[in-house]
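Only a single protein chain was left out; the remaining protein chains are all shown in position.
This part shows chain A:
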Amino acid sequence: MANIMNQKRLKRRVWKNRIFKYLFFLATMIGLVFLALLIYRVLNQGLGYLNIDFIKNFPAPYPDKAGMFAGIMGSVFLMLLIAPISIILGVSTALYLEEYAAKNRFTRFIQVNVQNLAGVPSIVYGLLGLTFFVYLFNFGYTLIAGVLTMSLLILPVIVVAAQEAIRSVPKELSEASIAMGATKWQTIWRIVLPASIPGILTGSILALSRAIGETAPLIIVGAATAIYTIPDSLLAKYTAMPIQIYSWTARPQEEWQYVAGAGIIVLLIVLLFMNAIAVWIRNKFQNRY
């Protein structure tokens, strides 16, 4: 009798396990289905408007004349300027924290500070940029204000990635270098940095692709929506791809939705390309010690 009861219970438990397995699987699929729907929807709406003229044209008041050349060039200029500033600052910070800083309260303070900065909403960086770069330094709504704001925004991400890359270089390598009589900086410059460059690059590219997709802080520091030139100086007006997409989604006529869709395709292609490079670097230079 007890044996039969036990067998029944065992059956129930095994069934429950099986049902939940499918439930967990379904839940995982929901995220993937959303991703598929999103991509399908964007392609479906945008492909019709995506052509060479769309890439080459400046903004226009009519949907079929509108293009995102100003946005593409603005994003390219932003990227070219943000990259050196944020990478130099980020890698230097990481080197200081990993190689030079004493293990004391001050170091811990910087460390916790960097972690907290990574959790600050991007729009708050927009307010920082508005106060300091736009008004206090009197740059106005210009490219340089956008560049500096975005560099600070992605700085903590790069610091964390660079720290991890530097930490993963085996101690034996730098110890060998020191034992050969190299100085500390020679060791860092010739041994530690080259060994950690793949990790640093991967993290930096991912951080940069985040900067390319960010919209909110650029809106706050005044990236314009209707720009008919490409920036020719640091103090020029500028726009960026996500800003143009935002301005198109905000219009009531339905045709603009399709234009926004076309813009999103261009933006996603750029991001996909950057991510592919990051993955390629990670695979190509996977450290094997």
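What we mean here is this: contacts are C-beta pairs under 8 Å (C-beta built on N, C-alpha and C of every residue); 3 or more make two chains touch, one makes a residue touch a chain; residues count from 1.
Going forward, contacts and distances are computed from a predicted model.
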*Protein name, per the UniProt record, of whichever chain is missing from view ("Phosphate transport system permease protein", "Nitrite reductase small subunit NirD", "Sugar transporter membrane protein" or "Glutamyl-tRNA(Gln) amidotransferase subunit A")*: "Phosphate transport system permease protein"
*Looking at A:A60, A:V120 or A:I269, which makes contact with the chain not pictured?*
A:V120
*Could you tell which one of A:L50, A:M79, A:L155 or A:V192 touches the chain left off the display?*
A:L155
*From the list A:I55, A:I88 or A:A176, which touches the chain that is not on show?*
A:I88
_Looking at the full complex, which residue from A:F58, A:F77 or A:Y246 touches the chain that isn't shown here?_
A:Y246
_List every residue of chain A that touches the chain not included in the displayed model._
13-14, 16-17, 20-21, 23-25, 27-28, 30-32, 34-35, 37-38, 41-42, 45, 88-89, 92-93, 95-97, 100-101, 109-110, 112-117, 119-128, 130-132, 135, 152, 155-156, 159, 183-186, 206, 209-210, 212-216, 219-220, 242, 245-246, 249-250, 257, 260-261, 264, 267-268, 271, 275
